[in-house]
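Moving on to subunit A:
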Amino acid sequence: MSNSWYFFLFFAFAVFFAVALLLFTWLIRYKRNDYGQKNLPYECGVVPLTPNARESYSIRFYLLALVFIIFEVETIFLFPWALIYDRLKLFGLIEMAIFLLILIFGYVYAWRVTALDFRREID
Partner candidate 1 sequence: MIKAPAQPAFLLTQLDKFITWAQKNSLWPLGSGLACCAIEMIATGASHYDMARFGMEVFRPSPRQADLFIVAGTVTNKMAPIIRRLWEQMPDPKWVVAMGNCAVCGGPFPTYAVTQGVDKIIPVDVYIAGCAPTPQALLHGLITLQEKIAKEHPTRVMFKKDVRRDD
Partner candidate 2 sequence: MTIDHPALQAVLDALAARFNDRLLETRFEKGELSVRVARGDLRPVLAFLRDEQGFNALNDIIGLDNANAPVAGRPRFSVLYQFYKFPDALRLRVVTDAAEDEPLPSITGLYKSADWAEREIFDMFGLRFEGHPGLTRIYLGDDFKGYPLRKEFPLAGE
């Protein structure tokens, strides 16, 4: 625990850096007294046709995001494994191969059940 105060130093610096950045930009930004339609959401120059964008939308977007997260997590597991790959010898290789195989199986299933593509006709 002797040199654990480094952590607080790091934390303080992070907070300081964030606040300083915001303060600096607020200080040097151009002030203007008539902002006109600056806060209107930008939609190719016209007033947006659907004023509030918080409408309900299709399940397909959510499905695609889920499939993405699954394989994102898979790659995250690969990083630590790749770091100590040389010390794990054959055991590590087989272990990771099994892990990847299971996920490939999941990927093929998702592909076959057309979770990945945006169907052209109205589903």
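The candidates came about this way: all candidates are chains of the complex that A comes from, given by their letters.
Here, a residue touches a chain if its C-beta (ideal position, glycine included) is under 8 Å from a C-beta of that chain, and two chains touch if they have at least 3 such contacts; residues count from 1.
Just so it is clear, the structure is predicted and the values come from calculations on it, not from any experiment.
> Using the touch rule from the top, find which candidate among 1 or 2 meets subunit A in this complex.
Among 1 or 2, only candidate 1 touches subunit A here.
> Help me check something: in the complex, which residues belonging to subunit A touch candidate 1?
Within the complex, subunit A contacts candidate 1 at residues 27-38, 40, 42, 45-46.
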